[in-house]
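Note sheet for the following structure.
One protein chain is absent from this view; the other protein chains keep their places.
The block that comes next holds subunit A.
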Amino acid sequence: MTVILGQTFTGISIGAVLLLIALGLSLTFGQMNVINMAHGEFIMAGAYTTYVLQKSISDAGMSLLVALPVAFLVSGALGALLEWLLIRRLYLRPLDTLLVTWGVSLMLQQLARDIFGAPNVQTRAPDWLTGNVTLIGGADPLTVANSRLFILGLAVAAVVALASTLRLTPLGRRIRAVVQNRDLAEVSGISTARVDRTAFFVGSGLAGIAGVALTLVGPIGPTMGTNVIIDAFLVIVVGGIGQLKGTVIVAFVLGVLQSVLEYSTTVSVAKVLVLVAIVAFLQWRPQGLYTLRTRSLV
């Protein structure tokens, strides 16, 4: 019983990381139908921001908390810059955008290698995140690392913040309008170009926050983005674009699935099985779990 619970909780914490990464993607992909392969490098930028801040602020807890907004701004600015330089020129060619942003991601990785060196670096976790919490005591205890709980909390907070921004603020209303019908939004007086850039800023900023979270569970390196980005894209594909709830549900489901399959087989076989499950799922719902209803043929 504890094993099952333990695996489920591991899965939930994998899912929380996936969710943090995929949240920004769902905004940029859903908003502009842009597949941003450099999203992984924005995660990396967030992680290196944490690393640099820890060098200047010696207190680990303080630097982590400062890193959250700073990483959001750094990655967000990178994203807005990318949107302004390249992506806005490519709106009608989503597949080309995918490849162009991959070129950008190559260059950003090399930049990180030149600045910070090729080997991975590590940050110190603050004291209040190093321990464990015992969920079930007794002879067969179930413990959960504090850092995992922190990431889960962060993911939930990010979802709540993004959902309420989309639902309650004028900016959110404009973003939803553009996602649902770009032309109609444009003729209603919404500057879609400006909304796009803002959405891209927020989506990329969320990648920065995911980067901060990743420093708690693994090393920081130039290729850390590439390692996680595919899984995050799969979350979007399965969850469907344009709505957050698909992303949230699928991130946790895939996380738990991955964790359970890893437990019963091996890590590498689990990856293959998850992919098979995804292709099978798409037979049932080719547009993803939740999708915006439109009257278009595609």
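Criterion: contacts are C-beta pairs under 8 Å (C-beta built on N, C-alpha and C of every residue); 3 or more make two chains touch, one makes a residue touch a chain; residues count from 1.
In this text, contacts and distances are computed from a predicted model.
The chain that is not shown carries the UniProt protein name "Urea ABC transporter permease subunit UrtC", picked from "Urea ABC transporter permease subunit UrtC", "Beta-ACP synthase", "ATP-binding cassette domain-containing protein" or "TldD/PmbA family protein". For the options A:59, A:114 or A:127, the residue in contact with the chain missing from this view is A:114. Within the complete assembly, A:98 is the residue of A:81, A:98, A:135 or A:156 that touches the hidden chain.
Checked against the hidden chain, the listed residues A:55, A:89 or A:173 yield one contact partner: A:89. For the chain left out of this panel, the touching residue among A:62, A:184 or A:282 is A:282. Although one chain is not displayed, subunit A still touches it through residues 29, 33, 35, 86, 89-90, 93-96, 98-100, 102-107, 109-110, 113-114, 226, 230, 233-234, 237, 266-269, 271-272, 274-275, 278-280, 282-283, 286, 297-298.
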